[in-house]
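Every protein chain but one is kept in place in this view of the complex.
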Amino acid sequence: MKFSFKNDYSEGCHPKILEALSQCNLDQQNGYGLDIYSENAANIIREKSKSPESKVHLVSGGTQANLIVISSILRPHESVVSANTGHIFTNETGAIEATGHKVHGVETKDGKLRPEDIQNVLDVHANVPHQVKQKLVYISNSTEIGTIYTKKELENLSNFCKEKNLYLFMDGARLGHALTAESNDVTLEDVAKFTDVFYLGGTKNGALLGEAIIINRQSLQEEFGFHIKQKGAMLAKGRLLGIQFQELMKDDLYWDLARHANQQAMKIKQTFKEIGCNFLAETDTNQIFPILENSQIEKLSEQFDFYVWKKIDAQTSAIRIITSWATETEVVERFCQEILKLK
Amino acid sequence: MKFSFKNDYSEGCHPKILEALSQCNLDQQNGYGLDIYSENAANIIREKSKSPESKVHLVSGGTQANLIVISSILRPHESVVSANTGHIFTNETGAIEATGHKVHGVETKDGKLRPEDIQNVLDVHANVPHQVKQKLVYISNSTEIGTIYTKKELENLSNFCKEKNLYLFMDGARLGHALTAESNDVTLEDVAKFTDVFYLGGTKNGALLGEAIIINRQSLQEEFGFHIKQKGAMLAKGRLLGIQFQELMKDDLYWDLARHANQQAMKIKQTFKEIGCNFLAETDTNQIFPILENSQIEKLSEQFDFYVWKKIDAQTSAIRIITSWATETEVVERFCQEILKLK
Amino acid sequence: MKFSFKNDYSEGCHPKILEALSQCNLDQQNGYGLDIYSENAANIIREKSKSPESKVHLVSGGTQANLIVISSILRPHESVVSANTGHIFTNETGAIEATGHKVHGVETKDGKLRPEDIQNVLDVHANVPHQVKQKLVYISNSTEIGTIYTKKELENLSNFCKEKNLYLFMDGARLGHALTAESNDVTLEDVAKFTDVFYLGGTKNGALLGEAIIINRQSLQEEFGFHIKQKGAMLAKGRLLGIQFQELMKDDLYWDLARHANQQAMKIKQTFKEIGCNFLAETDTNQIFPILENSQIEKLSEQFDFYVWKKIDAQTSAIRIITSWATETEVVERFCQEILKLK
Partner (left out) sequence: MKFSFKNDYSEGCHPKILEALSQCNLDQQNGYGLDIYSENAANIIREKSKSPESKVHLVSGGTQANLIVISSILRPHESVVSANTGHIFTNETGAIEATGHKVHGVETKDGKLRPEDIQNVLDVHANVPHQVKQKLVYISNSTEIGTIYTKKELENLSNFCKEKNLYLFMDGARLGHALTAESNDVTLEDVAKFTDVFYLGGTKNGALLGEAIIINRQSLQEEFGFHIKQKGAMLAKGRLLGIQFQELMKDDLYWDLARHANQQAMKIKQTFKEIGCNFLAETDTNQIFPILENSQIEKLSEQFDFYVWKKIDAQTSAIRIITSWATETEVVERFCQEILKLK
């Protein structure tokens, strides 16, 4: 069977998580997220993000986190602004619209939203009350194409949103990869400071499942549990999420796993550069998008699995290579050798 | 710490599940339910229910299963009929209404819907198009108060629904307990035959999480995956659900665990009978509702945790005792001894 | 053709309205409710209800008014309490649920909600966050079965709602009939004082269409126009509603028409009493529900149309007789003569 670089959720979970699940398996705990593991996880997250007043809620997946957060915040006539590469705009089967809200998709050059992008949306929606009212800005970090926000960019967005009375929500399905990228200058504390709500993704960074939603703004914290329950996201055995985030966060395992994934990707990126490849986007995280000739793609796919991401012209396409906490060095080396043969 | 009889999801999962998760942990699999474990689980379920044309989908929890199934079936003007003890009517934070549909709650004597109950709803909603149109009947087996349907009752319901052009949907969060109750005469095959859709609950019968939705009627199978995704219920690592249901179903572990829970409950029920107790409902599954004097309740709760379910009068209340796959014989014996002291 | 007592919207509108429509027909006005007639109507309503800070919005019909008001107020996890005779509970094709919210239907003896009815709902929904949160109380005056609230009852409800942090919303589709009933002791000012939102019905009291929503509580006034537009209820020619309410309100035509309807009903009620009839409910407004023998119903329906409302037993049923601003004295006299023949 070919090794797959198709995504970062092909394997199970980090062994420490299975160990922890086994160790406390028969302890009786309260249901619905009121177990001590979930409480511990929340405390560690608050501490590490230096945000003692934040509320932490654990849910199963990214689409779920997005739809619960967004529908809990917006009133019926309010809308959310996203890059048009944003996960909520095209890859969630209309999950946000299904809760009643319009998503404005904005063309960007690198998957990142800037204040002027949002201002453009505001400008063409000034005809009150005949148009929806923008109230929320959705960004992903790292983005769906692997790029990351700088501290300055985040701060600018945050200031702009405050000035325009908009909330800022960060989808952190791959926040671990963003914050451990070599070029990154953003801390978890910054994220907590600059956003109203964000989440830390577990599914793509070593957990079996789970995203930790952190609500920083107090007015958005009220009665959040109702929304989790109503959308079918409150696990009876919330312990399953609590134990995992406890393990991931307590000794920085979370950051180590993400850094590992990034490093494996960077080795591969470097090797593609060595053979003279260009890339669809400049990325320092666990997703890379080298542009290859079709014959090279064919060759490479004899032993490895990956997505052909975007046709560039008749002869060339960009592929997506994605690494994870579980990508072993030996596999990467084997892959790099194959790349070098393409020259 | 006191032993808890509060619910059947206080512990983790059956050890065989943890073992299976460990064994295949690093195998690479397709995401989103397209892994081989999910496929295996589906095949076993189809085989055991002798329903080769059914489609099987694995999701995380009961509220999620209910809201996805119901909203996928109904058109905007259609509604669902439930017992007023039904989980969807009062215990899911309006999850069904949040998808746009009315739930009619019907008073019943034992948590079970009968054709005449549904007919009564139809009778007072004949003023087309000024009233919602009933299109779906929701039942739970075992019910939320521990009772079970007989084969004859299910068949009658099924015939009635067909005649009235209604779909029949069974919430099987505790279907294991229903089908292994001593007084039960319904088989899994019967369930597949008499319902349009049902689900097999994992969360309350030994899994970490998971419900297996089985869609028997072909017209309801189409494009179901879109609904799972849109409601945030499609796990990236669907393998987590697949492995669990594979383990539970392949050697009848599922039925053994449920039978164990029932037997523990029956021992306790018998002991309450010995001291002359009455019960709120006559149940043969893992939930029992003995009526005790308040002083007895106080005494019993010194060493054991359970819910006081319903006040009967100034002196007496019904409590709920619930057992599970994990309830050990030794604990049950200790509990029974305490009960006998109440006499 | 038989004369119909089936409802109070069988005819067009009061001639003064047609006259006013003609007079200003070619005046150019701003669209979407920003015309001077709508503004005048709003001013008159505010003045007559001694509620200068209220906001007034004109929409087309009762179901529309109900669904816009309720969905603009509630957050996704919140619900509304209604009598189970309430229009929103059974006669609006699930319009409220279609906006995502549960309606709790409460059994009452006379169509009127009392604090204890609401408290009963609160009592069985205390399991946060597994159950919807009640946030709004919906009442109708006159009710769907013709009864009316006393000032004391309204005041009690209002106090109860404030204490429980619930909003109070009055459906006034027939508020004219309520406030002009002989037994009434409630003023328009009282209604504005005791409710957070109410509406004055035009459709059933002399207009072609139209209900005037009056929002008394300031926090519920914000951005209401967005909701009107989103639900498709903002008429381009809002002048049509403005002109009608201007005509109805400016010289008390509204109250005169309602009083006329009530008086015609009371003559008929008196005649039924003379022949010894009982009634399904004791009403002083334009709806009466006499109980007749089936043979009497058959006889009466030879010359007049009305609804058979409810079967009482094998021999008798209640019928519904409803009068309107357009019911002429001559017709009522003819009907009364027929009634007397039934003795």
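Letters A, B and C name the chains as they come in the text, with residue numbers starting at 1 for each one.
Going forward, contacts are C-beta pairs under 8 Å (C-beta built on N, C-alpha and C of every residue); 3 or more make two chains touch, one makes a residue touch a chain.
Values in this document were obtained by computation on a predicted structure and should not be read as measured data.
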item: Residue of C:Val56, C:Ala95, C:Leu136 or C:Val186 touching the missing chain in the full complex; value: C:Ala95
item: Which residue of A:His101, A:Lys204 or A:Arg239 touches the chain not shown here; value: A:His101
item: Options C:Thr108, C:Gln131, C:Gln230 or C:Gln264, residue touching the unrepresented chain; value: C:Gln230
item: Residues in chain A touching the chain absent from view; value: 76-77, 79, 90-94, 97-103, 124-125, 127, 129-132
item: Those residues of chain C which, in the complete complex, touch the missing chain; value: 1, 3-4, 7, 9-13, 15, 18, 21-22, 24-31, 60-68, 92-95, 98, 203-204, 208-209, 226, 229-237, 239-240, 326
item: Footprint left on chain B by the chain that the document does not show; value: 32, 71-72, 75-77, 99-100, 128-130, 132-133, 223, 225-230, 234
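To be clear about the criterion, only the chains that are shown with their structure count from here on.
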item: Equivalent interface positions on chain B and chain C, same or different at half; value: same
item: Rounded Å distance between chain A and chain B, as computed from the means of their C-alpha atoms; value: 34
item: Between chain C and chain A, distance of the C-alpha-averaged centres to the nearest whole Å; value: 51
item: Inter-chain centre distance, chain B versus chain C - centres from mean C-alpha coordinates, in Å; value: 43
item: Multi-partner residues of chain A (at least 2 other chains); value: 226, 229-230, 234
